[in-house]
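Working notes, structure below.
What you see is the complex with one protein chain gone and the rest in place.
Labels run A, B and C following the written order; every chain starts at residue 1.
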Amino acid sequence: MKIDRRSFLSLGLGVAAGSVLSPLPWKLTDDLSIWTQTWPWTPVPKDGAVHYVHSVSTLCSGGCGIQVRKVDDRAIKIEGMEGYPGSDGKACNQCLAGIQKLYGPDHIQTPLKRVGNRGEGRFAPISWDEAMSMVAEQLKKLRTEGKSQTLGCVVEREYGTIPQLFKRFAKVYGSPNFMTMPSYLDGYEQIFKIMQGEEAIPGFDLENADYILSFGSGLVEGWGSAPRMFQANSLWKEKGVPVVQFEPRLSNTAAKATQWVPINPGAEAILALGLAHVIIKENLFHYDFVNRYSARFEAWEDGQGTEQKGFKDRVLDRYDPRYVSRVTGVPSSQIEKIAREFAKAESPIALCGRGAGHTPGAIFEFHAVHALNGLVGNINRKGGVWALPKPDYIAWPEPALDEVAKKGGDTPRVDGAGTETYPAASSLTHRLPAMINDAEESPIQVLLVHGANPCYCLPDTETVRAAFEKIPCIVSFASHMDETALMADLILPDHGHLEKYQDVPAPEGLSVPVIGLARPVVAPLYDTRHVGDTVIQLAKAMGGGMADSFPWKNYEECLRKTLGQHWKTMEEKGWFSPDFSGPDWNEAFETPTRNFVFIPERYGKDTEEAGVSPIEVEGDPITFPMVMIPFDHVRIAAGPVGNAPFVMKTIEDTLLRDKDIFVQVHPKTAGKAGLEEGVLAVLSTPKGSAKVRVHVYDGIQPGLVAVPRGLGRGSGDEFMADKGVNVNRLIGPVEDPVSGLNAAWGIRANLTIA
Amino acid sequence: MKKAADHTKPKRYGMVIDLDKCTGCGACMVACFAENNIPFKKDESEKLLSITWMRVYKLSNKKKYPDTDICYLPRPCMHCEGHEGHSPCVSVCPATVTDYSTETGIVSQIYTRCFGCRYCMAACPYHARYFNWWDPVWPKGMEKMLSPDVSVRMRGVVEKCSFCYHRYQRAKDKAYVEGRTDVEEEEYQTACTQACPARAITFGDLNNPKHKVYELKQDPHAFRLLERLGTNPKVYYVSSREWVRKSGDNYLKHEEPGHIATKH
Amino acid sequence: MDSALIPKGVQRCSLGKFTLLIAVVGAVLLWGVYAMLLCWIKGLNQTNMNDYYGFALWIWADLAVIALGGGAFFTGFLKYIVGKDELKNIINYAVLIGFICYSSALLILAIDIGQPLRGWFIFWHANVHSMLTEVAFCLSCYFAVLTIEYIPLILENRQLNKVPFFHHLAHNMHGIMAVFAATGAFLSFFHQGSLGGVSGVLFGRPFGYREGVFVWPWTFFLFTWSAAAYGPSFTLMCTKILEKASGKQLVKDNVVDLLAKISGWMILTYIIAKIADTLYWALVTAPARGHTLMDFYSNNPVYGIWILVLEIVLGGIIPAIILVVPGTRRNGYLRMTAIILGVIGVSVNRWVMVLQVMAVPVMPFDFWAMYYPSWQEVATTILPVAYGIILIALSYRYLPIFPQEPELNPVD
Partner (left out) sequence: MFPGFFEWIWDGGHMLFMGGLWYALGIIGLGLTYCIFKAAIETAQGDGEGHGHGDEHH
């Protein structure tokens, strides 16, 4: 056939018509659409058998009781565990998103040895045997050199078998330097010691309280156990319990409160004493408690036989509402009104610990606030503040100490806690960096860090880093990469929080003691080792008396034996609550006079002379005309562990946008500095400066710059790392001269357009 | 509109959210993300590109210091009933992807049918609908956390809150096995309701006098968002604060909330 | 070289010059194609659209080109149904422009949807209550009609017409073109209207929402009307551009005048209806939902009341008056000004009905959402323009588009 143009065209048309009429194009179209519905790069979750595992999450300080939904061997979702004390079926954001920490990319997978410079983040995997012998060798060497006291341990909290294993390790090794991270609980601990003569932890019967005075505590922003506090808050709403929030900034807690009372920052103690003034003056205090169970309310004789003014007269002399109003900025009419309402309530309770309580604050504040509770007699009573005994279920036999241990153990602590200067303190870890930096040779030669993240959480992180640079050997037991692990020489990774057994004395602030049991939800994913096992094995490797002090085969045996008869209950229920009935007032206090002491021994004179004035913050007002205050936000974890991706996703765009943190300033403050919403600015403090964005917020006192805590993580997964600024980098500690605690509530600052 | 199944009474699942209790903690969002396989990107701070079936808005009374006040408002899909099931989004979807069930009152979404025209997003005044601008990606290993109950959405489709419909199915299956025709109130609760630590969210059948929501929605302080548009949403809010109630809808200067006749 | 393909009796520029033009425009086209491929392969994250701005530049471009392409159906309607025979001298060009506009609209839609490979679900799982379904059906059908109207033109190319089958086919198609044109007008009426309905039915968006009759909001009718009114203006504008580019008069003045007059009267009646609609909306519809007119035009960096003035006064009243009054209409400059203002006016209307609808906050605690397109969106929106220029250039060069051209420009 001759192919001319005509037949070619016809052929083309024929082919076109033919293929349209054939099923081929339709079939292809259909196949393509099916392909788009099953793209191979869009994961299809595998189905399987569903079951639940109960556990306790250790990601937050509150210790949320959780149940984990599993499909076959995969953990799918975390929910709250019904009936768990405090959290009762609920959990905080961090714990709810905990599975992302389990499967997330920053889970450390194997022991690591530093190969780059300190903090550079270059590590090489090594075997467990190698890692363990390296640590053991270091420790042996130090001990033979007679420098056992230069071993330091930093953990987040003191209680539970794991911190106690570290404490015991340090003790038998011969070092007093077992340290915990600062928190408002340190303030309460000291207050119980000096006002009630007790070694105790605070419990707050908030569910039964009927009037809440909060001196800047972020009641719904991470103070105590978050889910418990949310539920308490809802209960208050249902019962119409008044909540008064004193705070310079309209926080979420202030917004939820019945009444937000803006106050000059740092003046909380004065305000508390002003309230006390009204209560005393108008005879509204609890007569029975004050007259029969307290001391030094009235004038008293000191050891030298000199008469000292009592609490009553001191308060009446100095803190009349007009003066207090001037210092705090709270109108005196309001002070009077609140004081009356507070005193007339059945079970009023006053609380302190700023924000989520990451910084203790001045002991005066704790004293003034606790004195208010004393005035209304709401101590160890329904709806009041309880002094709970420290967890005592860990009853290991006293270890036998050899000469080195005794000698080393008797040396004064590096952080100064428990020394003559700060007798009531048990840990002052924020003082450690300065001590190291000021010394020629670091007083800490080997530092073991578990569960804590001092390089992120301690104030003035630059100084902390400098101090850590000076420590010859840092061993981290982190399960996830954090700022401190980055500074370590060796990382002996612990199992993740869903991969191990652990006792969790929890939840914080609950008025009954509870011990929860965290248990493995999934088998460990990587070549990690339970930190308890690591410590026990290290002790065994040290040999001699040290090995004998750790008689357990492994951690699980240690835990089972420690919990003894309770183990079964805990396995079944997930927790157990030791019997506790608070003693009556006549037996409750263990001060020398067996009374609640309004003016503690050591503090009497100091207060008398100096009075209580707001804690001054660092920096000169001319270079730094504003004042920076950190604040806690409930969607940002400010503790050792940062936000999981899901929680990052909940952060508002007025706190973080892309990599920029927002600081909050009042429109007037912004106007004065020529700043507008969203502009880039430089926030500088005596400790450093940072690039920030401005959020103009009506709910903040003019002159302040509020910075959210918990951002600016220098490590971790891509979802949280390098976003925003770590406020701890911009603020330094201010030492409370009496307690040694960090009393800083802010720092002077300046905010200028970038 | 699907007709109600024969043997059970038609339900209208809905929520009552107590804004006095809500603390804005965001646990509802986190629980929702985990329950529904919501993807997450490196940067989620651009909220207009961030998939949050449940989103907690922050409201302000816009007053000056110290009279400033704020309130949080969790916003799931409102599962609007509109007029006889004509919710704003259902009637506009060209491919019958989204539907109002007269059996449950739930507005469904068939991801594999959606071709991503986003008309429904334009129709929804609550911004409850989200588009998958990117392929969902889980870092290596993290796909282990995906729930088999909810399919993962592919790039290019719209998604939204389903009132955890898979939980309803699960509850119904259970009821069926146990020889019951109906699902009990506590058997079917959404993930956000379950997670809300303030117990601010109550979920149930608005038609059923035995369910808590039935009573709660009649609170004199109850309101719904943008009622005046006639969307007829099934999520109620309760607030004791007047300015919050007023923030729930648009009012002319002389108008007062509660005195406006609304459609439906 | 290609003289055998060029229609008899007309003069065309050299092939080299022509190729250069095609190459330059082709480069722009390729840029657009590259952006289009990016959107298809990487997804719509290439755009600056977001969850508040699900409809943006593309949907505006879609609505605008369809409104402007309305010249095809309305001129067809006037010629074949009303019987304005003079319009045969411009109908081919109107059809060509319509074809370009509609094919562009379909292409843009194919880029705009998140799952183009299953875009046909709109037909398969059609929800007849959706305005978009109506749009899709009528748009595709009317595109088929436009193709049918365009095919005989192609077949009239000197070489193709030598094929007897093509010759007969073209002849027969011309023979029953009135039927096609009538169908096209019917389809156009609906899809132009449905496009108006797209925002008009959004009762969740008080800025776009309008009341109406039965299932159709007022915008349904306003859109059809405005397309019929402004479409011919756009045809005239394109004619003018081509005349400028070719340096020849292609259509006689009386034809232009007639179409301009019709367009003018249509704009006038439309703008009266539009003003009535705006008043009713501002005074009744919006206040019933708690909004005042100024809520929609304040507290944001872009949308002020100026846009309403631009649309209605500058883009409506003024061109209507100029085109209706014979004296001003016959003034070439004024006529052109009116036409351009009209084209701007209708484009602004479509912009407002898409982008401002998205921008206005509805929840009282929400905010004005602002948006600017990404380069990929701009490139894919320019793509149809480049494609249109190329198709017009090719058609003009090789097809007898303008019957009056040989007469107006006799070749020596």
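Here is the rule we go by: a residue touches a chain if its C-beta (ideal position, glycine included) is under 8 Å from a C-beta of that chain, and two chains touch if they have at least 3 such contacts.
A quick note: this is a predicted structure, and the numbers were derived from the prediction, not measured.
Colleague: Which chains here touch the chain that is missing from view?
Modeller: Spelled out, the missing chain touches these shown chains: C.
Colleague: Per the definition of touch given earlier, which of C:A56, C:A72, C:L132 or C:V145 contacts the omitted chain?
Modeller: Touching the chain that is not displayed is residue C:V145.
Colleague: Looking at C:I81, C:V179, C:I241 or C:M370, which residue reaches the missing chain?
Modeller: Checking the options C:I81, C:V179, C:I241 or C:M370, the one contacting the hidden chain is C:V179.
Colleague: Contacts of subunit C with the missing chain: which residues?
Modeller: On the subunit C side, contact with the omitted chain comes from 88, 92, 123-126, 128-129, 133-134, 137-138, 141, 144-145, 148, 152, 161, 164-176, 179-180, 183, 186-187, 190, 215, 400, 403.
By definition in this document, only the chains that are shown with their structure count from here on.
Colleague: State, to the nearest whole Å, the distance from the C-alpha centre of subunit B to the C-alpha centre of subunit C.
Modeller: Once rounded, the distance between the two centres reads 39 Å.
Colleague: Please work out the Cα centroid separation of subunit A and subunit B, and write it as a whole number of Å.
Modeller: About 33 Å, centre to centre.
Colleague: Could you say which residues in subunit C touch two or more other chains, in rising order?
Modeller: Correct list: 115, 118, 121.
Colleague: So which stretches of subunit A touch two or more other chains?
Modeller: 36-37, in rising order.
Colleague: Spell out the residues on subunit C that touch subunit A in their complex, using ranges where they run on.
Modeller: Answer in residue numbers: 115, 117-118, 120-121, 163.
Colleague: Where on subunit C is subunit B touching in the complex?
Modeller: Those residues of subunit C that touch subunit B are 43-45, 49-55, 112-116, 118-119, 121-122, 124-127, 129-133, 136, 198-199, 201-206, 287-292, 295, 357-358, 362-366, 369.
Colleague: Hey, which residues of subunit A end up touching subunit C in the complex?
Modeller: 6, 9, 29, 32-33, 35-37
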